[in-house]
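Here the structure comes first, spelled out in structure tokens, and everything after it is commentary.
Complex shown without one protein chain; remaining protein chains in place.
Going in written order, the chains are labelled A, B and C, and every chain counts its residues from 1.
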Amino acid sequence: MKLLVLVIRRDLMLAMRRRADVLTTLFFFVMVVSLFPLGVGPEMDMLRKMAAGVLWVAALLSSMLSLGRLFATDYLDGTLEQMLLAPQSLSMLVLGKMIAHWMVSGLPLVLMAPVLGLQFDMSVQALGILIVGLLLGTPILSMIGAIGAALTLGLRGGGVLLSLLVLPLCIPVLIFGTGAVEAIANGQSVASHLSLLGAVLVLALVFTPWVTAQALRISME
Amino acid sequence: MLEVTKLACSRGDHRLFSGLSFRLEPGQILQVDGANGSGKTSLLRALCGFLMPDEGEISWGGISTAKMEEEFYAKILYLGHLNAIKDDLNALENLRIAAGISGCLLDEQQAVSALQRMGLRGRERLPTKVLSQGQRRRVALARLLVNQAKLWILDEPLTALDVGAVHLIETLLMEHLARQGMVIFTTHQPLQVPGLRTLSLS
Amino acid sequence: MAINWFKYAAPTNFYGLAGKLIPWFAGFSLVLFAAGMYIGFFVAPADAQQGEFYRIIFIHVPTSILSMVLYMVMAGYAALGLIFNTRLSAMMASAIAPTGALFAFISLWTGALWGKPMWGAWWVWDARLTSELILLFLYLGFISLHASIDDPRRADRASALLAIVGSVNVPIIYFSVKWWNTLHQGSTIKFSGTSMHVAMQQAMFTMLAALWLYALAVVLARVRSIILERERHTHWAQEVAA
Partner (left out) sequence: MIWASWNDFWAMGGYGLYVWGSYSVVALVLLLEVRAAGQRQRRAIAQVHEHKEDTDI
């Protein structure tokens, strides 16, 4: 447990020293979301219908953006090697890095989403469900993304390849997240969508750290 | 006690060495030498479990290190070509985090005294990116002072070090051996330590 | 005379065995293709609603099934390769991927051509077609990851792990896409097997068998090339390639 906290504190300390990286992810998210009304036109009822989808796709893309750095800098300066030699379980250490990545890239998106939701004239309940969905969903993106980041460690076209590997695996999260917002908009119950999202989150929490640890051992050979 | 029997490693489809056997007892120091590309680094990385050997067995106290995994990692300290320090953090933070990850929690005072012994007095709180190459190597080597690993695996520890630092490393090695520790290392600069055995790869 | 099957686990022995099997698989595949086409076009009657264009399903349905089955077989070999560290299984996994991807592409292509007369649009976000598209992405992910790593050993192991993660995700994706589809359009018409004329079923299963044997032949041929590429520096390779 101590290792988990240590790694999270370490990564957050590093992120704070490079505050710019945190902001670029957030600015990318805001920019992508703001592009859609320009592309689709300002009619409010159209925008309201596609708001959840736009916000979710933008969240997906911006978390892909920052995944590349999850292991890359540690790989280049040799700290990742030392982590592989840690006497505690590597999965716990990787879970720490995932949580730190989520706090740096996932959480800001969740906090920024309501502001952008207003741009799309979303109702208050829809905004509420969107945030709950993002809170459950963005950690899954970080965790599945970590597997991709570990597999594509040190490869040439790493960023694009990472997205090609990870995005298909994130589709269920996108479907359940947007489905929840649509359900509340049509007055149906959102329990099923959010519970499915929660189930995928638990599944990811259990499996992805171990899989990422194996991927790291394979990539570091 | 580390024992290696009939080890064979290759990089890609090029065989580096094969049939390599040696034993390292507590209190012994072994230098691995050979031309560039003869597989010195690969041998050290194979010992750490980074590299899967094609054939052969690596055992610690009779048990295969592949099976021990985390237990074996607690026994070793590996220092590769890379310094394993983060440029954005200062020397103190780097040392404490590195020690924490390798399992021994370090308070500020212990870390500062270790860094000072490595000749970094007054530079403990500077971000390591402003330090010189030699000073950064000293920060990396400071980990030797703060851990309980029995086996040190050092890949060219003396790179970028000045004469003073080399003597300091030699005394550290001798202290470690006196505590029944073991060392296996590669180097391109001469290193005077009593009881030094060499293992040639080429 | 007990055949020691483990002998064929070694890539070099498997090379010879595969060489002997390929002609048989290819031959039977051609025979079944001809039979399937004959039944499908000259025996099976026109369909009540869909008239003649329903005959596309004799290719569309088998390739969809096989694209899914091949992905699972690929993930199985990948798992074997990772767990038992056997090089042959890893080679089989990377040999299956291109054929599986092609089947997924064929399934999408024929699905679109079948969808145009059926639903009036070249592409319909139908649950099956969408899941097939995602399966194609998973294949492309596997192939591009394997291609972008130079060291063959790491390439095999990394893509194997991806295949295993993918195979765990496929059911979740299929479920969520079906859920998403029923949410928006209600379920599309079910092409249940029972209502089909017996000749249609025969044509379908014959084509399935033909495609399955075809896949075996092509995959075995590709794995032989991979074995040769990986063993090119050995004496064995020089003798075989003389």
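Heads up, the rule we're going with is that contacts are C-beta pairs under 8 Å (C-beta built on N, C-alpha and C of every residue); 3 or more make two chains touch, one makes a residue touch a chain.
Since this is a predicted model, take the numbers as computed values, not measurements.
One chain is not displayed; in the complete assembly it touches the shown chains C.
The chain that is not drawn here is touched, among residues C:A9, C:L102 or C:M196, by C:L102.
Interface residues of chain C with the unshown chain, by the touch rule above, are 41-43, 45-46, 51-53, 55-56, 59-60, 63, 98-99, 102, 105-106, 109-110, 113-114, 116-117, 214, 218, 221-222, 224-226, 228-229, 232-233, 237-238, 240-241.
Following the convention adopted for this analysis, only the chains that are shown with their structure count from here on.
Once the centre of each chain is set as its mean CA position, chain A and chain C turn out to be 32 Å apart.
The set of chain B residues that touch two or more partner chains is empty. In chain C, the residues that touch at least two other chains are 151. Put simply, chain C touches chain A in their complex at residues 134, 137-138, 140-141, 144-145, 148-149, 151, 153-154, 157-158, 161-162, 164-166, 168-169, 172-173, 175-177, 179-180, 183.
Remark: chain A residues 2-3, 6-7, 10, 13-14, 17-18, 73, 76-79, 81-89, 93, 220-221 touch chain B in the complex.
Across the interface of their complex, chain A is touched by residues 48-52, 70-71, 73-74, 76, 78, 80-89, 93, 97-98, 100-103, 105 of chain B.
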